[in-house]
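Provided herewith is a single structure, encoded as structure tokens, for subsequent inquiry.
Removed: one protein chain of the complex. Kept in place: all other protein chains.
Chains: A and B, in written order; residue numbering restarts at 1 for each.
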Amino acid sequence: MLEHLLEVNNLEVSFKTYGGEVQAVRDVSFHVDKGEILAIVGESGSGKSVTVQSIMGLIPTPPGKIKNGEVLLEGQDLLKLSKREMQKVKGSKISMVFQDPMTSLNPTMKVGKQIAESITTHQNIKGPEAKERAIDMIRRVGISNPAERYEQYPHEFSGGMRQRIMIAIALACHPKVLLADEPTTALDVTIQAQVLDLMKNLKDEMDTSIILITHDLGVVAETAERVAVMYGGMIVETAPVNELFNNPKHPYTWGLLESIPDIDAADKKRLVPIEGAPPDLFSPPKGCPFAPRCKYAMDVCVEEMPPAFSIDSGHEAKCWLNDSRSPALKELVSAGRQLS
Amino acid sequence: MYIVKRILIMLLTIWVIASLTFLIMKFIPGDPFASDADVLPEEVLQNIRAKYNLDEPIAVQYVLYMKDLVTFDLGFSIQSETRSVNSIIADGAPASALLGLQALVIALALGLLLGIVAALNHNKVLDYASMFIAIIGISVPSFILAPLLIKYFAVEWGMLPVASWGTWQHSILPTLALAATPLAVIARFMRSSMLEVTNQNYIKTADAKGLSKTKLVIRHGIRNAILPVISFIGPLFVSLITGTFVIEKIFAIPGIGRYFVDSIFNRDYPVIVGTTIFFSVLLVLTLFIIDISYRYIDPRIKLTSGGE
């Protein structure tokens, strides 16, 4: 088997709260290859952010706890590293771009310094040269007058510009993997596209892999090569992008696809929301987490956790419908209708 | 623009204080020299009244008083007629300034340290210990703490001298007594400020850069957490000034605070008014400087706009 650049195996993360233990991530496994963009899709609370923050070692412990699993970067388990060793990896081999550019930059430090800091921390480069490198990074993320901009503070930048600065910070040391946690969610739609394009271009230039977290399937279609769909702290379906859009095998993915507005569609069909609310992660159901909201649910779904059914090469779905014994969908839907 | 507005308000405040003190002086029931009237001949009394401008109409007195103020002439003490209020303030200033500055430095240094340590060990033993010290500092007033310090450190254990002023050893106990409350308040303030900063997203960004814990705390944590504390230096200054009244009295330190308290009991009006105005101007100036420097230090606030 070929070794993947980054491999996450059986990751389990939970948080202790006053109300009990929240099992935010349950047995998550995925991988990213060199130069690839993997999108992790899911609604809020599905565990996407916690997953990538665990990779970066950013989960506050306590209350958080990584209970199980491994994160292999080029074969090295990051979860086994000491804090000090992890500091050397963070920002140099793996780096991260956060969701809210308005609050993710230190308001009292010049943006240039914040980029240069990343460089001086990991590379044996002194002040003036680091500054030059930082200015170069500002230029590379498409901001004009980089030397002037170096001296400015975050409040003098717009949201899109700040996110570019965040990307500059993250890519300053040419990391192997870039984790982008909803990098465009807080931005205007037009700016979103620019920032995504920028990330794609820089990825090609620097040969970096990207894990892109989003809840927006439009973003996925434009950017990603492979997709992992998360629900209730688990990955319910993984597939190459085209395969996922053309041949989805999990009812939750169907729901996601139906809730994308399609302005090109000839018949102006209505958007279909997914009924119900995401599962309570304090006491997750023993079966499939999506079963309570699933139109096609069977008894087995509530009783047993579905295994990952292999659909095609690189395409897996955790849904009992893919078992040969399951009845036809029509039958299930009509049964469901009668009940409600 | 903003600075001009602030300067105008500052001048207005000083003017209000000065006018208020003048009016209060005029409201004093009776003649300050009434008791001398039986002893002194009429001409001497007239001379004395003339010296204090008491023979003029009130409006003229006000103008003369303001004119003196503008030239920083605070008049003469009634108690000892040969001493000007200016010289009394000048006499007391070194001791008070030394005491105040030492207390300020200690309160800031230890208070910030305690607050940072507490915040970095949130909900752990060090946090509870720091906040226990802080709550004692806030709860025990200096006039209770000072006698206790004297009783134990000076009398029972004989470690430090008291009841005079001169060497630096003499200044240790009064400085501690004066610094205790502001230290505690700063510690609490810094702790909550630091806790708030620790939860900010930019701390996560800095953490994701792979900064060491020390650099993370100093460059991104403390730098941001300390900004709101600067705005706290004004009230701190007030509490130091009023603190000196008590501390200088208890420790018999020849500072302005003690002269001030003595003058109240001696009904030495020019001294009371003079020192009040002196303190107020000092305070208003400090508030002004803090306000301006705060706006200079925090890049988010522009001096030209009003700011938030």
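Throughout what follows, contacts are C-beta pairs under 8 Å (C-beta built on N, C-alpha and C of every residue); 3 or more make two chains touch, one makes a residue touch a chain.
Here is the rule we use: contacts and distances are computed from a predicted model.
Peer 1: Which one, "Cytochrome b", "Dihydroorotate dehydrogenase", "1,2-phenylacetyl-CoA epoxidase subunit B" or "ABC transporter permease", is the UniProt name for the chain you do not see?
Peer 2: Per the UniProt record, the undisplayed chain of the complex is "ABC transporter permease".
Peer 1: Among B:L45, B:M66, B:I264 or B:I292, choose the residue that contacts the chain missing from this document, as touch is defined above.
Peer 2: B:I264
Peer 1: For the chain not shown, which residue from B:I7, B:V44 or B:I144 touches it across the whole complex?
Peer 2: Of these options, the touching residue for the absent chain is B:I144.
Peer 1: In the complete complex, the non-displayed chain touches which residues of subunit B?
Peer 2: So the residues of subunit B touching the missing chain come out as 9-10, 12-13, 16-17, 20-21, 24, 27-29, 135-136, 138-141, 143-144, 147-148, 150-151, 155, 238, 241-242, 245-246, 249-250, 260-261, 264-265, 267, 269, 272, 276, 279-280, 283-284, 287.
Peer 1: For subunit A, which residues touch the unseen chain?
Peer 2: For subunit A, the residues touching the absent chain are 17-18, 277, 279-280, 285, 291-292, 297-304, 307, 309, 320, 323, 325-327, 331-332, 335-336, 339.
The criterion applied here is as follows: only the chains that are shown with their structure count from here on.
Peer 1: Okay, in this complex, where on subunit B does subunit A touch?
Peer 2: Against subunit A, subunit B makes touches at 200-202, 204-213, 215, 219-220, 223-224, 227, 298-300.
Peer 1: Report the residues of subunit A in contact with subunit B in the complex, numbered from low to high.
Peer 2: Those in contact with subunit B are residues 56, 58, 83-84, 86-92, 95-96, 98, 100, 103-109, 114, 117-118, 121-122, 153, 155, 166, 169-170.
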